[in-house]
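Input: a single structure, listed below in structure tokens.
Heads up, one of the protein chains got dropped from this complex, but the rest are sitting where they should.
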Amino acid sequence: MINEPNRINPIPELLDALVGGLREDTGGTVASYIPELAYADPEHFGLAMCTLDGHVYAAGEADVPFTIQSVSKPFVYALALDEFGLDEVMRRVGVEPSGEAFNAIRLEPGTGRPPNPMVNAGAILTTSLLPFDRILDGLARFAGRTLPVDETVYASEYRTGDLNRSLAYLMSSLGALTADPLESTAAYFRQCSVRVTASDLAVMAGVLANAGAHPVTGERIVSRDSASQVLTVMASCGMYDFSGEWLLRVGLPAKSGVSGGLVAALPAQFGIGLYSPRLDQHGNSVRAIGACEELSARFGLHVMNPVVRKASAVYERRDLSGGIAVRRLEGDLGFAGTEPLTRELAGSPPSALVLDLDRVGDPHPAALRMLDRLVQSLAEDSVPVVVVDHRRRGLLRNAETEFGSLGEAQQYLDRS
Amino acid sequence: MINEPNRINPIPELLDALVGGLREDTGGTVASYIPELAYADPEHFGLAMCTLDGHVYAAGEADVPFTIQSVSKPFVYALALDEFGLDEVMRRVGVEPSGEAFNAIRLEPGTGRPPNPMVNAGAILTTSLLPFDRILDGLARFAGRTLPVDETVYASEYRTGDLNRSLAYLMSSLGALTADPLESTAAYFRQCSVRVTASDLAVMAGVLANAGAHPVTGERIVSRDSASQVLTVMASCGMYDFSGEWLLRVGLPAKSGVSGGLVAALPAQFGIGLYSPRLDQHGNSVRAIGACEELSARFGLHVMNPVVRKASAVYERRDLSGGIAVRRLEGDLGFAGTEPLTRELAGSPPSALVLDLDRVGDPHPAALRMLDRLVQSLAEDSVPVVVVDHRRRGLLRNAETEFGSLGEAQQYLDRS
Amino acid sequence: MINEPNRINPIPELLDALVGGLREDTGGTVASYIPELAYADPEHFGLAMCTLDGHVYAAGEADVPFTIQSVSKPFVYALALDEFGLDEVMRRVGVEPSGEAFNAIRLEPGTGRPPNPMVNAGAILTTSLLPFDRILDGLARFAGRTLPVDETVYASEYRTGDLNRSLAYLMSSLGALTADPLESTAAYFRQCSVRVTASDLAVMAGVLANAGAHPVTGERIVSRDSASQVLTVMASCGMYDFSGEWLLRVGLPAKSGVSGGLVAALPAQFGIGLYSPRLDQHGNSVRAIGACEELSARFGLHVMNPVVRKASAVYERRDLSGGIAVRRLEGDLGFAGTEPLTRELAGSPPSALVLDLDRVGDPHPAALRMLDRLVQSLAEDSVPVVVVDHRRRGLLRNAETEFGSLGEAQQYLDRS
Partner (left out) sequence: MINEPNRINPIPELLDALVGGLREDTGGTVASYIPELAYADPEHFGLAMCTLDGHVYAAGEADVPFTIQSVSKPFVYALALDEFGLDEVMRRVGVEPSGEAFNAIRLEPGTGRPPNPMVNAGAILTTSLLPFDRILDGLARFAGRTLPVDETVYASEYRTGDLNRSLAYLMSSLGALTADPLESTAAYFRQCSVRVTASDLAVMAGVLANAGAHPVTGERIVSRDSASQVLTVMASCGMYDFSGEWLLRVGLPAKSGVSGGLVAALPAQFGIGLYSPRLDQHGNSVRAIGACEELSARFGLHVMNPVVRKASAVYERRDLSGGIAVRRLEGDLGFAGTEPLTRELAGSPPSALVLDLDRVGDPHPAALRMLDRLVQSLAEDSVPVVVVDHRRRGLLRNAETEFGSLGEAQQYLDRS
């Protein structure tokens, strides 16, 4: 799965150069508030990138294991969303940025609901919603492999976890946390002690970028909605009190951890995993931050700055004799891609229409409904519409008939 | 520019139905803290949607004028970004969500820097950076038409503006505001009193969605970076203390105003303008919120839930005799669309390669650099690469040569 | 009025020594945020102490004038209390410590009521309740002389007063301040620019310590209740975020100002005035603070650590033949001084009782009522009670009769 050096493909070389350049930045300090974390090698620096067809590019120490820490938060939140749905989970944990450091104590007055699942209070509450087996199994399914717990780090977290215990008891006293505070924090410490690599994180982020399906195996890990909800919360709350500037400058939903790990994802494009233990004063990995900034700047990755691709889903337009219009569509049809077609055909309706949906993948129901409505209107004006789809999926109910190939459709209309 | 009813195109009908359904929601109350606003007709409800090729769909009272109020904030911020650049503007106004109501007083300790340009303090400071003529002219260029100031509303704002004066004097006392507090607030009141319609707002949002270029005229209003920066700040700070849940549930960068207006934009897809004067307890228009929620849900519009379109920019792949590979690309090339091609060709290099860039629009420099690097590598392995581009733009410097048509290219390679 | 050196009275020498010792402390810096204040001579150090019979001890530069600044706050608050009563004033300004610095913006949610009259917001609001003539006249009556306004300092305050204008506009926007914000702050700046000396401040504090009556002239300046209310608010809010520790260590209700002035008062004992321009980081005069600490420690002045004086108001107890009890009382009778007498007489009632009230000054009504009740009970048991009071004030209505001298009373009872 891991990238092998290849003289021709320029991407590995670019990533190696990026990692090499950032290695020179030795700023920041390894976290020591959990004593065990202080043993990390400060020079380690791993980067991995997972495409949505499951290819993983890797550079540096992308396979050195470390404990996942807070990077676990979005994935466990995804598991909870998938189990209980957004409304139920939002009743227990909010989604508003707290504009505060990771250990801030700012619960909703009255209810004790934590502000969001990316701060410790919210993560502890999220963890308390699921049995720990489910959490461990869920993280493994995201990564596509079994993930071990680092018992030494766990013991260290347990010993130094009074702030988290304080948060748990506070939420318990307000009725927000209904599980046992000591057990909930112990489970949370255990979740934070799961060992991963930068490559694992890239794949895990890839699941979120890929709308919940595993980019390598295609297995559905969480629902499309759960994946986009997690990405949204990462975008607004993932980088603590630095979230606004992060989203502005880097534009990638992300989550960092105190061990130096970081995940980022560009929806429908990539998952990214990073590891470098030296942290800045916000508690984010200095080099991981730098790598994201460079990736965003060099490769034009920014969720609010998408490359404006050809809006229309129509890749070929042919007008045959007799006023027969042929329109060939491709991709996962959405609103923006379908709208120009409806406008064009409504503006100058043909005598007959062939819609070739052969290359259409997994169309959004809204786009199909819109297209079907157009077909119905044309039919009411006596414009026959036939569909071409070799898989004969029957995507448009209002079409007159469906053929396996364009030739058959043309013959049929010519005969009419 | 405005949509005319059309029996065939289903979109107008869908928008009319949406507006009709939401008209039944008579919840909320018209703002009255500025007395003049209370005269708005509570039943008015306008919706408009601007595509990136400049078509405006409209429904309801999309052409009823109202004062822009806080909806002016993102556009004036865009003008300031365009004039001074992000770094300079960020020195004066932050970009972190305040997690507070619109009139919250939370300035950066020490400097008095307001948290972001979407709260009043930040907007007043942003306004103070530009002469008022520039602001009025800038808003007009966004809308594509001259926009009048409503002098009666201005007078009303001026009379009741003590809270904003308080903010201005506070920022002045801390050295954050360097212009005269009374003049700065007066300019801000005037900016808020500019009259627009829902259709205007759709076009203005369309500029942001269209990376800064006017969707109707194509004129560049602000830079691509300024546009994406504004969208990002709208995403994290646009809906006050409701921003997190808004981004989660609706997924559209947006900004609302106390007169009942709202803009939203889906990057690279649409601009949306809304108007309905009745407000919820957060100060957002009840029906405008409802319309965005329905648009997002029904049409699948959510910035974190993009339709995964065919990743590759290659729309046709042809392998000719003699090991000649033809790859035809389309769209505005980006990293994600180009990466699969580099991977494929690096994995099994052809004897010769034709890259047809005829349908490629405005490629991202990063994508071009990557492609050019691939061409160079292939050339070093004695694989000749030629480009087809009838505009002969010379996009790839390392290509052997460039032809106006595919036929010419094939002939050339066949001869070699 | 000012103390003249006297070889025999040790107090002047003690105060001179205290001032001399503290002169060596050159820590702190002269305030410069109002430019005009920076011209103060940092070496100046004045101390004055006013006894309740109007004697003023003075040491150092006790007659150097300076602007009163925030030291005006308690006196203007006293004037407002005296004019409108506590309930009305508390409707407009709270009495809770804010636990914050002098320029903190913490108003009551909803109403905008400032927390207390010792922070700027509360002082501006208090000032707005009275015409400025009344304020200037009131301050002069406290001091016992006309006090000039320093127009240069006023102009300087006016120029740099944006923070206070911000507070005023904020309170106006919330409906808390009903006067014009710019006029209210201008009046406040003027009040702060009144010129006083340390000796003036000692006398002014003496009025508060003396239950509202001027210690020199005996003139009533404010009511007893107003005086004690101001002292209470000074005790809990007078030293900003340092109030708790101040009350603990020094135990004197006090108020400091940015020009280096400070007033303190020990109820029923003293008024103190201090001046030294160098301030600590809390904005309090370094030497004035030091002087209060030494005075408190050396002279045992602490409101919570009173010398337990003889509780009983009885200064002479004589039991005559025939079971006639003579009890001679003195001082301003209060509950604690009267209670032992009621207990004693109730425990072993005499055959007859002479109460000598000749030396009783201004008795508390509660004490008189209690004593009168005792007299009634004794009478019901056929114990005759007569009063001696050469002023024949008729203090006890239930007494059988009243005589001008003890001899007459004894004769009368002997005859019975």
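Residue numbering begins at 1 within each chain, and the chains themselves are lettered A, B and C in the order written.
By definition in this document, contacts are C-beta pairs under 8 Å (C-beta built on N, C-alpha and C of every residue); 3 or more make two chains touch, one makes a residue touch a chain.
Remember, predicted model here, so these are calculated numbers, not experimental data.
*Asks:* Which of the visible chains would the unseen chain be in contact with across the whole complex?
*Replies:* Result: the unshown chain touches A, C.
*Asks:* Per the definition of touch given earlier, which of C:Val71, C:Leu139, C:Val207 or C:Ala235 contacts the omitted chain?
*Replies:* Considering the complete complex, C:Ala235 is the one touching the chain left out.
*Asks:* Based on the whole complex, identify which of C:Ile34, C:Val95, C:Ala264 or C:Cys292 touches the chain you can't see.
*Replies:* That would be C:Val95, which touches the missing chain.
*Asks:* Mind pulling the subunit C residues that touch the left-out chain?
*Replies:* Touch set of subunit C with respect to the missing chain: 6-11, 13-14, 51-53, 55, 86, 90, 94-99, 115-116, 210-211, 224-225, 227-229, 231-233, 235-237, 241-245, 247-248, 251, 253, 266-270, 298-311, 315, 330-337, 339-340, 342-343, 345-347, 349, 359, 361-362, 364-367, 370, 373-374, 377-378, 381.
*Asks:* Identify the residues of subunit A touching the omitted chain, counting contacts across the whole complex.
*Replies:* Residues of subunit A in touch with the missing chain: 105, 162-163, 165-170, 172-174, 181.
The rule is simple: only the chains that are shown with their structure count from here on.
*Asks:* Do subunit B and subunit C face each other with the same patch, meaning over half of the contact numbers show up on both, or with different patches?
*Replies:* same
*Asks:* What angle, rounded to the nearest 5°, describes the rotation that places the Cα atoms of subunit A on subunit B?
*Replies:* Result for this pair is 180 degrees.
*Asks:* Would you kindly tell me how far, in whole Å, the mean C-alpha position of subunit C lies from that of subunit A?
*Replies:* Comparing mean C-alpha positions, subunit C is 68 Å from subunit A.
*Asks:* So, what's the distance in Å between the C-alpha centres of subunit B and subunit A?
*Replies:* 22
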